[in-house]
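For this view, one protein chain was removed and the others were kept in their places.
The letters A and B name the chains in turn, as written, and every chain counts its residues from 1.
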Amino acid sequence: MSQNLTQEERQRRGARKTALIVAVVAFGIFLFTIYSTYKQ
Amino acid sequence: MATTTSDVQIDIDAHDAHHGPEKGLLRWVKTTNHKDIGTLYLWFAFTMLLIGGAMAMVIRAELFQPGLQLVEPQFFNQMTTLHGLIMVFGAIMPAFVGLANWQIPLMIGAPDMALPRMNNWSFWILPFAGVMLLSTLFMKGGGPAFGWTFYAPLSTTFAPESTDFFIFAIHMLGFSSIMGAINIIATVMNMRAPDMKLMDMPLFVWTWLITAFLLIAAMPVLAGAVTMMLTDRNFGTSFFDAAGGGDPVMFQHIFWFFGHPEVYIMILPAFGVISQIIPTFARKPLFGYSSMVYATASIALLSFVVWAHHMFLTGMPIAGQMYFMYATIMISVPTGVKVFNWVTTMWRGSLTFETPMLWAIAFVILFTIGGFSGLMLGIAPADIQYHDTYFVVAHFHYVLVTGALFSIIAAVYYWLPKWCGRMYNEKLARIHFWWAVISVNVLFFPQHFLGLAGMPRRIPDYATQFADFNMISSIGGFAFGSSFLLLTYIIVSCIRSGEPIEDERVWESAKGLEWTVATPAPYHTFNEPPQKDKILSESSHVGAH
Partner (left out) sequence: MLSRRCSVCSADASSNRFIARYTTKFKVKSNAIASWLLISFFFLPLSAFADLGFNLPKGVTPVSQNIYDLHMTIFWVCVGIAVVVFGVMIYSIIFHRKSRGAKASNFHESTAIELIWTLIPLGILIAIAVPATRVLIDLENTDKAEMTVKITGYQWKWQYEYLDNGVKFFSNLSKDSRERSEMGKVGDYPDHYLQDVDNRLVLPVNTRIRFLMTSNDVIHSWWVRDLGVKQDANPGFINDAWATIQKPGVYRGQCAELCGKDHGFMPIVVEAKSKEDYAAWVKEQQAKQKAAAAAGDREWSKDELMVQGQKVYSSTCAGCHGVTGQGIPGTFPAIAGSKIATGDVKEHINIVMNGKAGTAMQAFGAQLSDSDLAAVITYERNAFGNNTGDLVQPATIKAAR
């Protein structure tokens, strides 16, 4: 059981990292959209 | 395949007894459980479906005959606008997220979504956004009346004051979608049972993973578009105002760069659902699993390079028209592959026609009809005659109603018994199916003729030569609309008093990890990840070895 918990904990840590990267990408796309329209 | 209650499940059941759901209403406000949140999403989507459907009834009632009988043109335009927005952002998308919440952890052997607290947030933003969007109807000057595509400058310089609230609502809806997508990506990438490889995943999970990436790439573009509208309206910028050096056509480019992927966001999970259901009732593994995955991925990639097929008439240079025409019709190739694979899955199977299968078959046929009209629309010179007519309206309702919505209904019939441990009334469900599938065709098929005969979309009143098909279409519309009352009854009575089921598998030949947990699905599942042999024997795409 405890071994599995660390396994799940490991997974969740990885998941948070993935989520952060994806969120940053999304925000980047948002900024890029406005920036590129502004430049036309 | 025999169904046995494994040790793992006994363990889970015992566990469940200690950590069941909280009691009372607060359970739903505070919940971080993927099943609770899935349920919330699905009920929200269903509510919005009924509200958006009521607006459609207003539209069809006004169009029942020529002349203005019920609503003024300005209000009619508010109805078409809000109908579109609510169905897209309030009904179809949240319904698929709800299915993802329920099913993805169950299908990949994970105990829950990766980020359960954020999951709670992404749901609870939705009702506020929905109420804000609807509240614009009661504001001075009325709600948004510029179509769900809100082209500038009709939506900027010429729009009612409530537009700023519309913009805020879109921001919130987008935020919710992005958070939902982040959660799905993190869950699928990191939370799978350790022994499940990507290519072991059921297709529903695959299609949702790809959809989540589409959401991440598309929703921020939408957010950018409405942000620029906001500053154009209130802070003196002129992104889309020719008088200030901007370009209204630029708005359309940005909108459709979001908009075309958006339509695939609404159909890829549907492909996933159908790919789960057909093998179950054909008693045969899905044909061409890996080609299905590749086809989905290539549809997703292509969907970012075809956006201007919505803009052939904006004054695009001929080279642009050619490119977007070729790219668009290319999408039919992977789309065709999917249809061929489904048909071949049925070929030499041992078919039965339980309700989910009926909906899946209707999906394949009717979605394909929508694909044909899509192909026709993609031919740039022909689109001169089709664009902005009822032919387009027919096209997207075939792909979205008999496509996306039908798949959601199929999914609910398929998984509801697992979720609540009770069976729906099969006889009523069949009546509902035939009622809906006939009326939906009476509703939308004549709209092809109307478009070809020259009726533009988004008009509250029309010339008399369009009268007959409009009346037929409206009659179909009322019949289809009322079928949802029956659906409501079927679902509610199933949940409250359906015949209890004990069998884990529910459907005799269903495969997938979700069918290995107890019925009804316990509050907590897969605290212990499933093992390799189980994952393999439950994969619907590998033959019964």
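Here are a few things to note about the model shown:
In this section, contacts are C-beta pairs under 8 Å (C-beta built on N, C-alpha and C of every residue); 3 or more make two chains touch, one makes a residue touch a chain.
Quick caveat: nothing in here was measured; it's all calculated off a predicted structure.
Touched by the hidden chain within the whole complex are the displayed chains B. Only one of B:L99, B:L133, B:A282 or B:I535 touches the chain withheld from this view, namely B:A282.
Touching the chain that is not shown, out of B:P248, B:P261, B:P356 or B:G477: B:P248 (per the contact rule at the top). Residue B:M330 is the one among B:V58, B:L137 or B:M330 that touches the chain missing from this view. Within the complete assembly, residues 65-69, 72-74, 77, 140-142, 145-147, 151, 153-154, 158, 242-243, 247-249, 282-291, 313-315, 318, 321-322, 325-326, 329-330, 332-333, 336-337, 339-340, 343-353, 358, 361-362, 364-365, 368-369, 372, 375-376, 379-382, 384-385, 387-389, 434, 438, 441-442, 445-446, 448-449, 452-454, 456-465, 467-469, 471-472, 541-544 of chain B touch the chain that is not shown.
Assume only the chains that are shown with their structure count from here on.
One inter-chain figure worth recording: chain A and chain B are separated by 24 Å, centre to centre, where each centre is the mean of the chain's CA atoms. Of all residues in chain B, only 111, 114-115, 118, 178, 181-183, 185-187, 189-191, 194, 216-217, 219-221, 223-225, 227-228, 239, 246-247, 250, 254, 527-529 touch chain A in the complex they form. Listing the residues of chain A that touch chain B in their complex gives 4, 7-8, 11-12, 14-16, 18-19, 22-23, 25-31, 33-34, 37-38, 40.
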